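A short worksheet on the structure shown next.
Note that one protein chain of the assembly has been removed; the remaining protein chains are unaltered in position.
Read from first to last, the chains carry the letters A, B and C; within each, the first residue is number 1.
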Amino acid sequence: MSPARETIGIGMVGHAFMGAVHSHAWRSVHRFFDPPLVPRLAVLAGRDETRAKAAAQRFGWADVETDWRKLVVRDDVGLVDICTPGDSHAEIAIAALEAGKHVLCEKPLANSVAEAEAMAEAARRARERGVRAMVAFNYRRVPALAHARNLVASGALGEIRHVRSVYLQDWLSDPRAPMTWRLRKESAGSGALGDLGAHIVDAAQFVTGEVITGVSALTNTFVKQRPSEGGGTDEVTVDDTALFLARLSGGAVASFEATRFALGRKNAMRLEVNGSKASLAFDFESMNELQWYEGSGTEAGFRRILVTEPQHPYVGAWWPPGHLLGYEHTFTHEVADFLGAIGAGTDPAPSFDDGLRVQRVLDAVEKSAAAQATWTAVEEGK
Amino acid sequence: MSPARETIGIGMVGHAFMGAVHSHAWRSVHRFFDPPLVPRLAVLAGRDETRAKAAAQRFGWADVETDWRKLVVRDDVGLVDICTPGDSHAEIAIAALEAGKHVLCEKPLANSVAEAEAMAEAARRARERGVRAMVAFNYRRVPALAHARNLVASGALGEIRHVRSVYLQDWLSDPRAPMTWRLRKESAGSGALGDLGAHIVDAAQFVTGEVITGVSALTNTFVKQRPSEGGGTDEVTVDDTALFLARLSGGAVASFEATRFALGRKNAMRLEVNGSKASLAFDFESMNELQWYEGSGTEAGFRRILVTEPQHPYVGAWWPPGHLLGYEHTFTHEVADFLGAIGAGTDPAPSFDDGLRVQRVLDAVEKSAAAQATWTAVEEGK
Amino acid sequence: MSPARETIGIGMVGHAFMGAVHSHAWRSVHRFFDPPLVPRLAVLAGRDETRAKAAAQRFGWADVETDWRKLVVRDDVGLVDICTPGDSHAEIAIAALEAGKHVLCEKPLANSVAEAEAMAEAARRARERGVRAMVAFNYRRVPALAHARNLVASGALGEIRHVRSVYLQDWLSDPRAPMTWRLRKESAGSGALGDLGAHIVDAAQFVTGEVITGVSALTNTFVKQRPSEGGGTDEVTVDDTALFLARLSGGAVASFEATRFALGRKNAMRLEVNGSKASLAFDFESMNELQWYEGSGTEAGFRRILVTEPQHPYVGAWWPPGHLLGYEHTFTHEVADFLGAIGAGTDPAPSFDDGLRVQRVLDAVEKSAAAQATWTAVEEGK
Partner (left out) sequence: MSPARETIGIGMVGHAFMGAVHSHAWRSVHRFFDPPLVPRLAVLAGRDETRAKAAAQRFGWADVETDWRKLVVRDDVGLVDICTPGDSHAEIAIAALEAGKHVLCEKPLANSVAEAEAMAEAARRARERGVRAMVAFNYRRVPALAHARNLVASGALGEIRHVRSVYLQDWLSDPRAPMTWRLRKESAGSGALGDLGAHIVDAAQFVTGEVITGVSALTNTFVKQRPSEGGGTDEVTVDDTALFLARLSGGAVASFEATRFALGRKNAMRLEVNGSKASLAFDFESMNELQWYEGSGTEAGFRRILVTEPQHPYVGAWWPPGHLLGYEHTFTHEVADFLGAIGAGTDPAPSFDDGLRVQRVLDAVEKSAAAQATWTAVEEGK
C-alpha cells in the first residue's frame, strides 16, 4: 500500500518476562515512532522446543531455534536481543557482535567485571565495523526520568549535592517464596544488587551525568534457605538487600538501597536529586510523575509534573495529556532509540561501556560489603 | 507452527485518536489474552484515501475503504469498530448490525436519545441472530475501576450513600485554543457533557450497579467564540462545563461535574463512593491506584491499593506487581472482553442498552440545565 | 517586669468543644502575636455550676456565672465570646452588643435568616458606638486559605471559573451513633448544612471574593432514627447531607457538598478553585498545604506549597518552615485579628453581615431542597 520501509530481522534469545515485553516493543515501535528500520520478528531461541514454539506463537515470532548459536549467525537476523539470565550474556553478545549483528542486551550487562570488560571490548571492535551494542537499562526511557536528565543537563539544578535512590520490592518477604535462578550466585551473579541495584546505579549516573567514584556498602541475606522445586530446601547464595553510600565525580554524596524485602513496596524505584538551584524526585510506582522544586518565595513547592505532555520525551508519539503510559512503553522507547542509532550510524546509549561502568560499581559494592563497608574506589576503566 | 486459532476480520471506521488506540488493541489483544477469536486487521475506512492509506500502514491494516458503507458489507469483515464522531454512530452501527456484523461503537453511543434508541433496538434484533453490540466505555476496563465494581458487588461497601464524580480536563482553558468539531453541537451533540460526562455517568452506574433516576443540572460556556481554522472566529455551541446533582436508584445522592476548563487537571476522571461499610476513591491521573477505606480502629485509613496484582481484573495478563499499566490497556481489555463474549455467545457489557441509559441521563441533564436546574427524572426505557 | 499592656476582660458563654479551643486561643494569643489588648480570661458562663467551675479551672477562667445575662453586663467583661449552640446566638449576641461589649460569635451566625438579620442590625448599631462584632469562621484563618485568598485578590488566578468544595466527615456513618442536639432542628437549625456547609460557603466566598447568587440543592437524611440517651430512639430532624450547585457573582459555577456520612473522611474540608490563569486546591486533612498550579510548559504541575514560611499569613508568629501548625491555631489567629480590629477601631471580618450572607445562602439551599432542587436565588440584603 505504500513504499516499503527497510526492515531489520530481529533474533531474540530467551522468552520469559523480558522476552514478552521486548516482543511487544518490537511489534509496536513502528506503529508509534518512525524508526529508520522496521523490525521483523524473525526468530526466537529457547532450549525447550515446545515451549519456544508456544512463546513464538504467543509473541508473534516467525521461527524458532533451540540453540542460540544458530540464531546469531542466521542471515535473516540483523539484530540480536538478549533476554537471558546474566551468566550467558557475555558469550551470546560476543558471538553475535562477531557475527556482525547489532546487539541489545538485558541488564545487568554481565555477572562479573571480567565478562563485562570482554563484552565492552567486543562492542568497541564491532563499532568500528558499524555494528552497534546497547544495554537495556529501560528506566532511562521513562519519560519522567528522561525529562529529569534534560533538566539536569540544562543546568536547572545547579550544583548537584545529594542523590538518594532506592529500589524497593517485596516479593521475597515471605520466607516460603520458593527458590529461583535469581537467588543463586552462579546464575544471577548477585541478588537485589545486580537485579535492582544495577538500575538505580545507572539511573543515578544517567540523570546526574556524573559517575560514582567510591562506595561503602553492606549487604544482607534475611532468608538463607528457601523451598526448592524438588522438595527440601536450597541455600540462597545472593544478597536479599544491598545498601551503599557513595561519592559522585561532581562532589555530590549519595545513598542507595536495593531490596526485595520492603513489604508493601511493589516496584518502588525512586530517585531524589537535590541541587543548589532545584530538586527533583521520582518514584516508579507513580511513573508518569516527576516531583520538581525550584524557585523560592511564597509559591514555591514541589510540583507534581504529569509527564504526559507532547513536549516531554517520547510522549508525543502516544496519547493526549493525562493519558498515562505504563511499564512496557519504556521498552518501546528503548528499541526506538536503538533503531534510530543504527539507522543514523551513531552510538546508542547506554553503551556496553556504560554497562561496564555500572558493573564496576556493583563490583566495588560487593568488595566493600565483603570487607565490612571499607571505602572502595570504583575501578577506573582504561 | 501451531494449530491456527480461528480469526475474525475487523473493519474499523475512523482513524484519528480513537482509531490509533483501537488499532493497538486489536493488534495486541491475543499476545496477552486468549480470546476465542484472533482479530485480523482487515480494513480501515476513511473518507480521504491518502490519509486513510497512511493510517492503514501506520496502524497495520491490510486494506482501506473510503466509504464505510462498503466496509460494513465486506465478507472479510466480521466485526465493525466505529471510531467516528457521535453524529455518524447510529447510521453506521445500524447498517453494520443489519449486515450481520458485530459492532463495537465508541461513546457516547449517539448524539440524541432518539438515535440511541434506534441503535439499541437494532442491537436487540441483531442479538436474536447471535450478532453482538458493545459500546466502548473503556474506563470500565481500568483494573482499579473493575476491581471497585467487584468490591461493591461483593457487598463490601454496604449501602451506597454518596457518589462524587468529576471529569476534569483543561485543554480549552486558553481562549485562543481553536475551534474543533467537538465544539459544534451538530457534530458533537454536546460539549464536556457528552465527551466527559458520559464516561462518569457510565462509570458511576457501573461501579455502583445502580442507575441515576433524576438530576438537577447547570451548564456553562465560558468562551463563546473561538478562532476558526479559516481565520475569524466561530461560535462555540456546546457546553464547556456541565454540573449536576443526582439521585440513584438505591437511595444514594450524587454529584457530577465535567469540564475542559479545570486548569492543571489533564485527565482527572475521579470517582468517590461512600458506603455504610467502606469507601473507595479513584483518579485516572493515578489510574493504577484505588483508594480504599474499610474497618475502624487505630489502623483504619484510606489504603492506596496498587491495582497491579495478578489477582486484580485483567492484570494477570501483563507484568509483575508494581509495573504499571497505561491508558491504552483499557482498550485491549475492552476488545478482549468483546471477543470473549462473541466467542461465548453471550451479551457483552456495556451493551447498547447501557449506552442508551447513559444517553437518557445526558438528555435529562440538558433538559434540566435548559430549565434552570429543574429536577428532571431520567426517562425510563421500555 | 515591664510596662503593663492594656488588657481586655473576656466573658465566654459555653464551655464544650468550642469553649476549650477558644480558651486556648485567649490564653495564647499574646504569647505569639502583639495584640493591642491582652485578653484576661475573666468569666465563663455555664448553666450547671459544678460543670462550669470545673471547666473554668481546667481552661483558666477566673470566675463563673450560671446565667449569661449576668455575664454580658459585668464591668470586668469587655468582650463576649459566644460558644453555644446556634439557637441561643441571637439573644446573647444582641444583649451583649447592647451592653456595649464586643462580640465574637461562633458559626453559623444563627439558626434562621430572621435571627441573623436581627444580629446584623444590632452589630450595625453597635458599630456606630465603636463596638465590634465578628463571626467565628475560623477556616479563614488557616494560613493556606488566607494565602489562597491573597492569591485570588492579587489577580493571580485570572477569571474564576470553577469552585468545587466539600466538607466531609463520617462520625454519623454508624446508625448506632446516638442522638445529640446537633441532630435536632430546634437546637441546631439544620444538620450537615449549617454545621459544615456554613464553613464551605464562607470559605468559597472569602477565597473568591465573590458571592453565591443562586443555588439548586438536595438534602438527604440517611438514618432517620437514632438511639436516644434515655433509651429508645429519637427522630433525626435535620439533614445528614446537603449538596448544591451554585452560580457566583463573578460568573463562576460551583458545587458544594456537606456530609457526616463520608466514611473514612474525618475532617475533609476541601476547596478547589480553577481560574483562567491558575488553580488552587486545599484539603483541611493536610491543612498546612496549598496545591497551586500556574504557568504552562514542561515544568507545570500542581505544587504542594507547604504554607509554613514566615512570609505566609500568620506563620511568622510561630515556628520555622516545615514545623506544622494545627487546628487550634486558626482560633488563635482569629482572636488576634479580632483584638487587632478592636484596637485599631476598624471593622473585623467576617462581620455579622458576612455571617448573614452565609445564612441567606443556607436558607436558599433549604428552600431549594424542599422544592425539588428548584433554582433559588439568594436573597439580597438591604
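In this text, contacts are C-beta pairs under 8 Å (C-beta built on N, C-alpha and C of every residue); 3 or more make two chains touch, one makes a residue touch a chain.
Please read all numbers here as calculations on a predicted model, not as lab measurements.
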Exercise. If the full complex is used, which shown chains touch the chain that is missing here?
Worked result: A, B, C
Problem set entry | Of A:Ser23, A:Ser216, A:Thr298 or A:Thr330, the residue in touch with the unshown chain | A:Ser216
Exercise. Which residue from A:Val211, A:Leu243, A:Met269 or A:Val378 sits in contact with the chain not drawn here?
Worked result: A:Leu243
Problem set entry | Residue among A:Phe137, A:Tyr293 or A:Phe352 touching the omitted chain | A:Tyr293
For this session: Consider the whole complex, including the chain that is not shown, and state which of C:Arg161, C:Arg182, C:Arg247 or C:His329 touches that chain.
Result: C:His329
Seminar exercise, completed: Even though one chain is not shown, subunit B touches it at residues 147, 151, 290, 292, 294, 297-306, 309, 311-312
Problem set entry | Touch residues of subunit C, complete complex, unshown partner | 1-2, 17, 21, 23-24, 27-28, 31, 53-54, 56-60, 63-64, 169, 171, 265-268, 284-288, 306, 308, 318-329
Exercise. Given the full complex, what residues of subunit A touch the hidden partner chain?
Worked result: 159, 161-162, 164, 166, 170, 173, 175, 216-218, 220, 222, 241, 243-245, 247, 251, 253, 255, 257, 259, 261-265, 272, 274-279, 293, 300-302, 372-375
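Methods note: only the chains that are shown with their structure count from here on.
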Exercise. Based on which chains are in contact, what kind of graph results: line, ring, star, complete or other?
Worked result: complete
Seminar exercise, completed: Taking shared numbers over all numbers used, above half giving same and below half different, the subunit B and subunit C interface sides are same
Exercise. Whole-Å distance, subunit A centre to subunit C centre, using C-alpha means?
Worked result: 55
For this session: Provide the C-alpha centroid distance between subunit A and subunit B, rounded to the nearest whole angstrom.
Result: 36
Problem set entry | Whole-Å gap between the CA centroids of subunit B and subunit C | 42
Problem set entry | subunit A: positions in contact with at least two other chains | 306
